[in-house]
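What follows is a single structure, written as structure tokens, with notes after it.
A single protein chain has been omitted from the complex, and every remaining protein chain is retained in its original position.
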Amino acid sequence: MTASTDQQVQARQRWISVLAKADSEQLQQLWQQCLMQLGAAPDYQFIRKPESGLTMLRGRIGGSGQPFNLGEMTLTRCALRLESGTLGVSYIQGRNHQHALLAALADALLQQDEHDLIQRQLITPLASQQRADREARDSASADTKVDFFTLVRGED
Amino acid sequence: MAVVSDQLIAGFSDPVQDSQTLFRTLLKAMSEPGLIRQIEQPERAPGPLSLAGWAVALGMLDADTPLWLSRSLMQDSTLSSNLRFHCQSPLTACAAEADFALALAAELPELASFNQGCAEYPDRSATLIIQVEGISDEPDWTLTGPGIESERGLTIRGLPQAFTEQLIASRRRFPLGVDCIFVCAEQLVALPRSTQIRIGGA
Partner (left out) sequence: MYVAVKGGEKAIDNAHALMAKRRRGDTGIAELSVEQIRQQLPLAVDRVMNEGSVYDPQLAALALKQASGDAVEAIFLLRAYRTTLPRIGYSEPLDTEAMQIERRVSGTFKDLPGGQILGPTYDYTHRLLDFSLLADAQAEGAEEAAESADSKLAVEVEACPRVLELLNKEGLIENSRQPDEADQVPGDLTRQPISYPADRALRLQNLARGDEGFLLSLSYASMRGYGDSHPFAGEMRCGRVTVELVPEELGFPIEVGEVQLTECEMVNQFHGSKEQPPQFTRGYGLVFGYSERKAMSMALIDRSLRCEELGEQVLYPNQDQEFVLSHSDCVSANGFVSHLKLPHYVDFQSELEMIRRLRSESVEVQSGDNATEQPEAEA
């Protein structure tokens, strides 16, 4: 990523986000389909095997003031290098090592020739599922929005 | 300096087991000062760093341990990339702020520039990991103190004369002072602040 442009960084941020927020089971299923199209599972070497730990979540005093440490969250990370030399990394909420491994593999493949395939077969369906889930939650919340009735008090 | 991703190498092959083994090795080294220990993992080290130096870094450093590097180590992008990737230690240019220092013996600054701890918390001092030219049990120095039954011989090759003198003198400020880990290839030896050093054999 040494010569990366802002656009490349933004594109990578987007797919990293989608991979991190993906449902682990859906990721597995879609990955199996990707594998069929790739022909063979890509060869890779671990730079950092999937490792679970804690990251300290920070809030801000009053929501927008100085940072403070709120409490920790479980996190799993992984880094690997494909035979081509491309480095893939993942940082995933929770403790699912397989999820972290697949996300790191996908991150690496998305930086090279396999980009279009992985984007189409993996990222697009995951992203549309996440969008649908989000809309469903918004819709459920919107149903509980209050309409106040204010009696006319004869001020006009 | 950004992390250069194509210079990253693998760390411990089994992070939990290997870092516990390393910790155990260091614990033994610290409790029996002057006894030379061998490390088993990892298999590769980045840049100019020795295997033992890399093992100590992987086992002991993390995001909560500010790290100071001596000049040529700081300038080596392979080493700093791997340190930042695997250990996540914040690198500091100010030796006094560092919990750990990683240095080539020839590049050591004055001992007093490292954190010696304070009277309330002597344990908050720095730990120095010093890469030297050679370590042997020939009695260039004679060591005495806790963890040594009578006395023990040690030779550290390549340590500047001035630094040796400062280290010996620093023992007068005990319990303040720094703990040293000398590394060379796959060997390491520890000299905690409680160990007295006398130049010459028994």
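Order of writing sets the chain letters: A and B. Residues in each chain are counted from 1.
By definition in this document, contacts are C-beta pairs under 8 Å (C-beta built on N, C-alpha and C of every residue); 3 or more make two chains touch, one makes a residue touch a chain.
Because the structure is predicted, anything quoted here is derived from the model rather than measured.
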{"item": "Contact list for the unshown chain, restricted to visible chains", "value": "A, B"}
{"item": "Candidates A:5, A:32 or A:69 - the one touching the absent chain", "value": "A:69"}
{"item": "On subunit A, residues whose C-beta touches the chain left out of the figure", "value": "1, 9, 13, 16-17, 20-21, 51-75, 77, 79, 87, 89, 91-95, 134-146, 148"}
{"item": "Footprint left on subunit B by the chain that the document does not show", "value": "2-3, 5, 8, 62-64, 81, 84-85, 88"}
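By our rule, only the chains that are shown with their structure count from here on.
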{"item": "Computed distance of Cα centres, subunit B from subunit A, in Å", "value": "39"}
{"item": "Contact set on subunit B toward subunit A in their complex", "value": "2, 4-6, 8-11, 13, 15, 85-86"}
{"item": "Interface residues, subunit A side, partner subunit B - complex", "value": "1-2, 45-49, 51, 79, 81, 85, 87"}
